[in-house]
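Removed: one protein chain of the complex. Kept in place: all other protein chains.
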Amino acid sequence: MSKRNRSRLSRRLRLRSSKSRPGAAPEASLHPSELAGPRPAIEVFAFSPTDVVSQSIQSVKEIEPLRAKFSLIWVNVVGVGNAEVMRELGQAFGLHPLALEDVVHVHQRAKVDAYESSLYIVVREVEQVAPFETDQVSIFLGDGFVLTFQERPRDNFDAIRSQLKQPGSFLRQNCHADYLVYRLIDAVVDGYFPALENIGDRLDELDDQVSNHPTSAVFSTVHQLRGDLLLLRRAIWPHREAVNQLIRDPDPRISDHTRTYLRDVYDHTTQLIDLVETYREICTDMRDFYMSTVSNRMNEIMKVLTIIATIFIPLSFVVGIWGMNFNTEASPWNMPELNWYFGYPMALAVMAAVAGGMLLFFYRRGWLSRQDDETTSKDRE
Amino acid sequence: MSKRNRSRLSRRLRLRSSKSRPGAAPEASLHPSELAGPRPAIEVFAFSPTDVVSQSIQSVKEIEPLRAKFSLIWVNVVGVGNAEVMRELGQAFGLHPLALEDVVHVHQRAKVDAYESSLYIVVREVEQVAPFETDQVSIFLGDGFVLTFQERPRDNFDAIRSQLKQPGSFLRQNCHADYLVYRLIDAVVDGYFPALENIGDRLDELDDQVSNHPTSAVFSTVHQLRGDLLLLRRAIWPHREAVNQLIRDPDPRISDHTRTYLRDVYDHTTQLIDLVETYREICTDMRDFYMSTVSNRMNEIMKVLTIIATIFIPLSFVVGIWGMNFNTEASPWNMPELNWYFGYPMALAVMAAVAGGMLLFFYRRGWLSRQDDETTSKDRE
Amino acid sequence: MSKRNRSRLSRRLRLRSSKSRPGAAPEASLHPSELAGPRPAIEVFAFSPTDVVSQSIQSVKEIEPLRAKFSLIWVNVVGVGNAEVMRELGQAFGLHPLALEDVVHVHQRAKVDAYESSLYIVVREVEQVAPFETDQVSIFLGDGFVLTFQERPRDNFDAIRSQLKQPGSFLRQNCHADYLVYRLIDAVVDGYFPALENIGDRLDELDDQVSNHPTSAVFSTVHQLRGDLLLLRRAIWPHREAVNQLIRDPDPRISDHTRTYLRDVYDHTTQLIDLVETYREICTDMRDFYMSTVSNRMNEIMKVLTIIATIFIPLSFVVGIWGMNFNTEASPWNMPELNWYFGYPMALAVMAAVAGGMLLFFYRRGWLSRQDDETTSKDRE
Amino acid sequence: MSKRNRSRLSRRLRLRSSKSRPGAAPEASLHPSELAGPRPAIEVFAFSPTDVVSQSIQSVKEIEPLRAKFSLIWVNVVGVGNAEVMRELGQAFGLHPLALEDVVHVHQRAKVDAYESSLYIVVREVEQVAPFETDQVSIFLGDGFVLTFQERPRDNFDAIRSQLKQPGSFLRQNCHADYLVYRLIDAVVDGYFPALENIGDRLDELDDQVSNHPTSAVFSTVHQLRGDLLLLRRAIWPHREAVNQLIRDPDPRISDHTRTYLRDVYDHTTQLIDLVETYREICTDMRDFYMSTVSNRMNEIMKVLTIIATIFIPLSFVVGIWGMNFNTEASPWNMPELNWYFGYPMALAVMAAVAGGMLLFFYRRGWLSRQDDETTSKDRE
Partner (left out) sequence: MSKRNRSRLSRRLRLRSSKSRPGAAPEASLHPSELAGPRPAIEVFAFSPTDVVSQSIQSVKEIEPLRAKFSLIWVNVVGVGNAEVMRELGQAFGLHPLALEDVVHVHQRAKVDAYESSLYIVVREVEQVAPFETDQVSIFLGDGFVLTFQERPRDNFDAIRSQLKQPGSFLRQNCHADYLVYRLIDAVVDGYFPALENIGDRLDELDDQVSNHPTSAVFSTVHQLRGDLLLLRRAIWPHREAVNQLIRDPDPRISDHTRTYLRDVYDHTTQLIDLVETYREICTDMRDFYMSTVSNRMNEIMKVLTIIATIFIPLSFVVGIWGMNFNTEASPWNMPELNWYFGYPMALAVMAAVAGGMLLFFYRRGWLSRQDDETTSKDRE
């Protein structure tokens, strides 16, 4: 567990490096010496309602001819670690240096920045299993082009790719850059649902356990889930704001037709946030319930100990008395009961009386009722 | 209990499936292969102040003649699992594909979407017993028609049906689509009151128990109630926003006359939210009160244990001393008291002094006062 | 206590019945079969700066002549359970059916509804002793009339009545419907101050107790007070919003002169809310303080038990050793110390050493310092 | 302590009496029979850049001549309990009855009320030692006059008085009523800083204690400080709103020049609120830290008790066995070990083995590691 958490926290820390060094110019971060990663994989979809070309390219220069020929071109870049390619793309599409800097520093929150040359949108796609790490997806919406950057290869866009290749698909018919951008954002946002479903399943299991076999593992798992939900909430929240900005801001690059569709994405982000908050509250309730169960058990254990101890400790004292070695022969005052005819039965009777008195005391305090235990047992079934 | 919770959580998880697959086109969800459920039951009310026709129909085509003849038509569809019927209805009434998608994915929050052809309103009707599951009701308000979709048959609309059949009823006289929609929303929202009354009754019982017989079952029930209230709050909140949108947005399909009535629904949603929040706070207070009671009892039990143990443990040591077998004959230093004439009475006196000293110590610390117990007893009566 | 709480909760539950049955028309609630209560007491004040007529009337028809003769008429109705009278009043003053429905369903929150014929204001007057139940007061402000409905007779309006009868009073001189309405609202809102003073007194007492004799009764009382404050907060909050609406909304029925006075009422509602919130925080702090005191005591008790037990349990073991019956004659290895000349003194010395070692151990851990106890004692004085 | 708290709470309760009696007219509160206090001390500063007259006056009539002669006059009234003087001042300066009522009922929150004749500002000056009681200061800003009412004599305005008497001072040069009002408000608001510094010092001490000698007194002091901060927060918050209203509202009585200075006061109120909130959070953290320390100690104590008890309780049982008096002569089965040659050494060996086994069990559970203790000790140094 600790291993997992560590990776999560370390990753979260990487969030900082938004600038190479405090005080450095924004442009400095695209210097080749800082970004000497491998050349990214670049994939181009150039299409119109009637035609489509899909190919992987090696050089940014191959894009220009396609762009000239088709009304809409989608360039998907996987990997953002190579300064040279970044600069070339920046020049080819007229990207603002600040936007390019944000593409490279992959810890942006979801946001929309409107530059003159293009609309810059950041969303984050989520891993669908436990650490729920998120990768930055940068989307540029410009005149006749959509340019996307993914940190690493993911399959969220596969469905869109296959539809682009089908001539009759809705996507081909709506051959507009803004509609494509909607579909890309929609695909990324919908990717959070399986992640939450995953957490929901674990909550489901946990709910069983907490009712039936509450062990300390429950608390540990709730602790993990809360951490996961914290990360997811942090990732999802800014999406709502960003999508809302796309809907409200009167940017001519987004048509009214697409805004109608974006409202649907907005509803999805609201649902996601609602779900995350609800899950967090369920986690909190479970934790409280578990803590109360622990506390109840402790109470029960203490009660048994107290009953046993308070009955037998006085009894032990009583038998200790008659175990003393005072010399009965030295004086008639020295433990004459040891020599009585009914001494032993009398001693047993005294002890029975003490025990009975104690039990009566407990009974009147209500400590002997098995009510609590029955309740607890019932809870377990 | 766990059974019940599980069903609740599983259901909540279903919330996700707003899209068949991340990346898929919104239209894809209406494909026959995905929605192959039975044909839904369709009921048509076509009416005017003077006339009414009410009938169940088999084919969507039967609607057109009625629509032509009457100024207002209400079509209620129960069941949303059949793609074919959905498509036919969509075409007949000119519904937007996104709206139709939301009708089919029955986990929307209450909302209002204004499309050109019709106003699309989602509300959720609540089950009035314990799991408090909610079903989606989709309402389309268009020119001369109201189209509603229910997930499953419910009786919330029965009163409206019967009034439609009475010639002189207010509903017949106000023969406007928007007024009918108000009545439908009102019926759904008012359905939450009995559900909350149900919870209120359980809180009432619980309040008795918590004051009189606080068992661990109380905590478990409070835990359940909190979960139920969490779900209800989640369902109710968006209604307020949606109704407010209907009142504020200058949509010509809603008349000022109806807006006055919708303000009344808005007040009801405010009351409901207020009630839910109050109940949640009452739950929290009860839980805290119960926890404190447990803690107080634990304290009381510990005190009894401590008093008994600290009196008798030293006494047991004392009697243990005179139970040692040192040979009194081997030396005059070896336990000469065993042979004293008043050895045994002296031993008893020593023990009485030890016990008395302890009691005095406890008394001065205030541990022997029965104040707390009396308080506790008083609480129980 | 439980009795009191139960009544509170049950009453709160009555909040729901805003409509006879989900789906019913709003008008249905005024049907004679549903509201067959006794005829309400109706009291009429018709006045001008120079003249006043005050009388109880039997029939609604008696109002009309007075209304014709005087510029301003105030009709106060006590009791809202008779459908017939309600209908008559509704017709006489042209009240909107929705408003009339709200008058009858006496669980509205404070609010202002502007209808064409009249301004409808709901405020809630509070009982000034412990359950702090609130009754609905409905106020209609129309052209030349003020119409008020009280659930039951209360004395909040007595001062206003007596001033109306004094010729020179400010109220007579300001012979405007809106100024009278201000005075009525002001009287109702100011009625919350004694209720809060009552709670303040109980907090005062509690503060003494919590510092001097913290018993479990404290917690129980804090629990009650929190419940009371919850109810009061719930009642007061909407008043601020309602009064603010009266001040801000440009309704011609409220003059600027009166708005100045309403700002004063607004300040009072703000003070009330502020007071309620402060009291709630004080309650929370007291509860935390009490819980910590309990926890500290438990700690102290555990320490005493531990010290006593850990000193005497080993000692008991030691004396147990020399109480064994190994036959010293069977072997020189068998407990020869029993026959030593200084066996017994040595045994006592061993025990003293064990006890001393334990005490030293405790002393070095700081468990023997009476610091905490002194602190605790000081707290009590 | 309880004494102090009681006074605080009682004072807070006085907040209510904003009106003599619910339903009474606002004007009623200035009736001589209700306000029969001693005549207040009245001090007049009449000044211009070149000249100043400062005198105590007996009769309100003495003000008129000064007012006629100087462009700006400041009247400071200490004591608000005499109805007659209040009425005279009200008439002399044309004060609104509602404002005058608020002057007399000294429990207003900081606020600004714009009347036609004058601007009415309420601020509260704070006592700089422990109960931190606040007094109401009422400021009227009118045409050529500033009129202030203090509940009791305080020294916040002393610096202003002395500057007024210096011919070259900035205050004399800026001979405008609104600038003087700014200086008065500024003086009152800055008076909160020493009060908070006082609390800060106590927090400082407490922080030492909580780390070094955490006693239950810490919790009690934190409880007090939280109460003090609650009161201060309650007093400070409305100031920010009031000052902001002065800055934003386009009232011609406040010049743009003065607004610039008021923005500085606004910054101070923001700093004060920020400080109060931070101190409250520090208090909360300290309380949690203290509670955790208590909990850790309890844990440590329980561990020692458990180790000692679980080692010696079984040993005591073992020695008890060989202390039984079965007759070894009656049967070879009856405790033959008592007569064995190595019986006693064997018994000791058995006991050593039991103790060793227990210690091994504890060691493997990690209960014997002194890690926690070392940590605790380190914390104390």
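The first chain written gets the first letter, and so on, giving A, B, C and D; residue counts start at 1 in each chain.
Basically, contacts are C-beta pairs under 8 Å (C-beta built on N, C-alpha and C of every residue); 3 or more make two chains touch, one makes a residue touch a chain.
Computed from a prediction, not measured in an experiment: that's the story for all the values here.
Novice: Using the touch definition from the top, which of D:Ile42, D:Ala99, D:Ile254 or D:Leu305 touches the missing chain?
Specialist: Reading the full complex, the residue touching the unseen chain is D:Leu305.
Novice: One chain isn't shown here. Among D:Ile160, D:Val222 or D:Ala235, which residue touches it?
Specialist: D:Ile160
Novice: Taking the full complex into account, what residues of chain A touch the chain not shown?
Specialist: Residues 1-2, 5-6, 9-10, 12-13, 15-19, 21-27, 96, 98, 101-102, 107-109, 111, 113, 115, 213, 215-217, 219-220, 223, 226-227, 230, 234, 287, 291, 294-295, 297-298, 301-302, 304-305, 308-309, 312-313, 315-316, 319-320, 322-325, 328, 335, 337-345, 347 of chain A touch the chain that is not shown.
Novice: So that we can see where the missing chain sits, which residues of chain D does it touch?
Specialist: So the residues of chain D touching the missing chain come out as 156-160, 163, 169-171, 183, 186-188, 190-191, 193-194, 196-197, 200-201, 203-204, 207-208, 211-212, 260-261, 263-264, 267-268, 270-271, 274-275, 278, 281-282, 285, 288-289, 292-293, 295-296, 298-299, 302-303, 305-306, 309-310, 313-314, 316-317, 320-321, 323-327, 330-331, 333-335, 367, 371-372, 375-376, 378-379.
Criterion: only the chains that are shown with their structure count from here on.
Novice: For the sequence-identical pair chain C and chain D, what is the superposition rotation angle on Cα atoms, to the nearest 5 degrees?
Specialist: 70
Novice: Hey, how far is the Cα centre of chain B from the one of chain D, in Å?
Specialist: 39
Novice: Averaging only over C-alpha atoms, locate the centres of chain A and chain B and give their separation in whole Å.
Specialist: Each chain's C-alpha centroid was found; their separation is 24 Å.
Novice: Among the residues of chain C, which ones contact at least 2 other chains?
Specialist: In chain C, residues 295, 298, 302, 305, 309, 313, 316, 320, 323-325, 335 touch at least two other chains, as defined above.
Novice: How are the chains arranged in terms of who touches whom: line, ring, star, complete or other?
Specialist: Chain contacts: open path, no cycle.
Novice: So which chains end up touching which?
Specialist: Here the touching pairs of chains are A-B, B-C, C-D.
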